[in-house]
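Supplied in structure tokens, the structure appears directly below.
Just one protein chain is left out here, and the rest sit where they should.
As written, the chains take the letters A, B and C, and residue 1 is the first residue of each chain.
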């Protein structure tokens, strides 16, 4: 039997309702390249969930691909994207944004978040610099919600960033690889329609939210001209597009997407309690990624009972470790963790 | 009820054995990014099928992505890839190869095939041209097997191309989006191990061979250094890699990949007979894509009974039409076609 | 002493008036990056010569650089440029256009020229193809004036191309590496102002027209937004911009640019007569590049007396050879050629 795993939210299969929809539709033939009926149905449901009837919606197989393709579509060749230092595009995408020709300008990370004031300062200084035309010109801003560190943005924070963007003519793009876990977090005051109203593009992550693969890119005010061909030129157009369409059709039926989020958040909350009751210190995170400080000797021993990821060294004796919940996390997994902690 | 569809081999779902494996493995947790157990198992099986124990195998979500990523990895920035005019990378990939910086040099197409003599002539003339250093330098050759027009290469043809490649220091890469249909064609004398022994890279197509998505790129002599990161920089690394791994694990279990090919080829053969008996002219094609000349008025009427694709105009009154079979094609589909033709 | 050379129009130094202006201005200090007074003065004179007061003018060090930079600025990433097969960008620029991500679509060459009817046919077929969104989308047209083969366009030809471009929403860009030789050719009915009025961008070649280096890109209706930074991102911005500015300032003073063209054209005309009187066959060319058929044995012997370039084999015994005149061609050079031909 497998050890209980808190390694990631993409180390399990598809949510049963997603899998069932794949099975139920498997026998039917369909159009391809996004013209299949389930992709269309999923688009309709996503537009409804966003209260954004004119939105364009495109499905991608993965997040790095979605990011690089969207960013390249929103920028001119000499333009750069601004992100925080810890942003996924700046660290863990192997330079995919640069590979399509664009500089990533890194601002300070505040527990994964960008501050509107930092952005504003940067842009004011940039355009005040008499040599600015000799530098890669900021053309858009990239933020993640929730962030790579499990934190979330509040309405007023996104609003402030969006306002700064518009003052300087920049587009705002939101990477929502784990969007549901952010939107459903207790302290979150942002809804999908509000987000659609305060950004130029964002993606609703599927891979980490119960799908086998798939991310839905939403352009609330319409996609850039020629985006279909642009997607294909980035190698990102799915031939058998139903694989993403069917899954998103399931995710946006009966609010499955949000039910998955809620389950994972509940599990995360209990996981916090288990650690706290055992006397451990956790970083503040309202989402499905929880960060716990463990002694190095304990890391190894605990790893024999349950799976998780070491995140970064704290000091010579301690390591920050990441525990992630998902639709697949069970009460039994938590109990196994509790027991394992008790034994240690 | 759906009309019988001969539109493509990617307008149906997954082969039931593939789907079953997805279901059976869904509950297990796994590593990601290609390190899951099914990707590893599939790699082992593919190496065995290729009789190529040292091969590196990487899974991609789609063919354009695989092509652009592999080609960019095998070339230096100033180098070009040679293909025939009708090659998929030269026509229907939206300039994805050029988007990563490389020229596609187009040779004449002989029913979709490249001739080794054309290649040799081109290269001899190229390097004899005193200005060759001012031109994009050929660094590799791309062929498709079977071709975009349903034809296949014989051993001696690939062998001759491979020999020319090596004489000029070029790599040979084979796009096998429909590889199985080619290898199992009656008149084909090429096997997977032979192919692995006569190319530098090729891919075993899954999307058009019974998978929901997925192509397996094989480097018989090992992948270029850093290929993992290169794949990610192209936005092509699957996080939940099991989605491809599980499917290829199924495809290479009990020779499913070849059984799928055989079924489709049998259906294609019967489809030929149906058309021939009804007095229609077909282009010579030994694979699962069949090309039939239809009168324009007939195209419309037949389309009301069964689905297929118009390929290109023949003259003012006739159109070349494509009928494709797959694992999903049934005797009933063929019978419906026969009846429809009789009625017309 | 050097042999008389008809090898190229870029194997000599600068025209004496250009050199003098470099000497006369050498002691003065100036701004850089295009803000020096001579660049500004040259821009004013070029705008006047084009009768185009709102034109934006940028100076580049070379033609390949100008082409790649302008083309990348006028296209979106997924778009392609259409040119004839023999176009410089399609042959002798080492894939520089593809290196910045864009496919070159090659139409038939009619002695170096594009036919508007070919262009129109291509575009009509392209956009009628139901799969066009899967192909690199034509975004602009590139022609050379005069062409790589010494031929020129007439007003009605450019006009027809420009009209087709506009009907399909494409930009027209004209590579004028040898523009002066074309405009001043006897049979040419195109003027600089007319050209500015019938294209979206073009460049006035300096390197082959008496400068040490430098090409002036003209956008009659203004440059794309951010073009300054775009130029620098292509590595094409000259720090000591006076090097180009001073030279173009000289070229557009007292019509030097056109006087250089006229001199070279006169020399070319006499060169034609010398060859014709000696019984040789020349290709029709109204510009400073003359193409003569020589027996292979003669090529070698003549090369001992005067320098020229072999262009391409005609048959086993004959070679097409190129003789080019420039500002530096003298009567003595021609006389030496005449004597050499007589001796043979």
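In the analysis below, a residue touches a chain if its C-beta (ideal position, glycine included) is under 8 Å from a C-beta of that chain, and two chains touch if they have at least 3 such contacts.
Note that the coordinates shown come from a computational prediction; the quantities given were computed from them, not determined experimentally.
J.: Given that one chain is not shown, which residue among B:9, B:56 or B:72 touches it?
T.: B:72
J.: Any idea which of B:45, B:230 or B:322 touches the chain not displayed?
T.: Of the candidates B:45, B:230 or B:322, B:230 is in touch with the missing chain.
J.: Which of B:136, B:251 or B:320 sits in contact with the chain that's absent?
T.: From the options B:136, B:251 or B:320, the contact with the absent chain belongs to B:136.
J.: Looking at B:101, B:214 or B:245, which makes contact with the chain not pictured?
T.: B:101
J.: One chain isn't shown here. Among C:55, C:75 or C:96, which residue touches it?
T.: The missing chain is touched by C:96.
J.: By the contact definition given up top, give the residues of chain B that touch the hidden chain.
T.: Where chain B meets the chain not shown: residues 33, 72-73, 76-79, 100-101, 133-137, 224-226, 228-230, 232-233, 237.
J.: Residues on chain C that touch the omitted chain in the whole complex?
T.: For chain C, the residues touching the absent chain are 2, 5, 7-8, 10-14, 16, 19, 22-23, 25-32, 36, 61-69, 93-96, 99-100, 207-208, 212-213, 229-230, 232-240, 242-243, 307, 328.
J.: List the chain A residues touching the unshown chain?
T.: Here the touching residues of chain A are 77-78, 80, 91-95, 98-104, 130-131, 133-137, 310.
By our rule, only the chains that are shown with their structure count from here on.
J.: Need the most distant chain from chain B, centre defined as the mean of C-alpha atoms.
T.: Chain centre farthest from chain B's centre: C.
J.: Whole-Å distance, chain A centre to chain C centre, using C-alpha means?
T.: Going by mean C-alpha positions, chain A sits 50 Å from chain C.
J.: Let me have the rounded angstrom distance from the C-alpha centre of chain B over to the C-alpha centre of chain C, please.
T.: Computed from C-alpha means, the inter-chain centre distance equals 42 Å.
J.: In chain A, what residues contact two or more other chains?
T.: Where chain A meets two or more other chains at a single residue, that happens at 100, 229-230, 232-233, 237.
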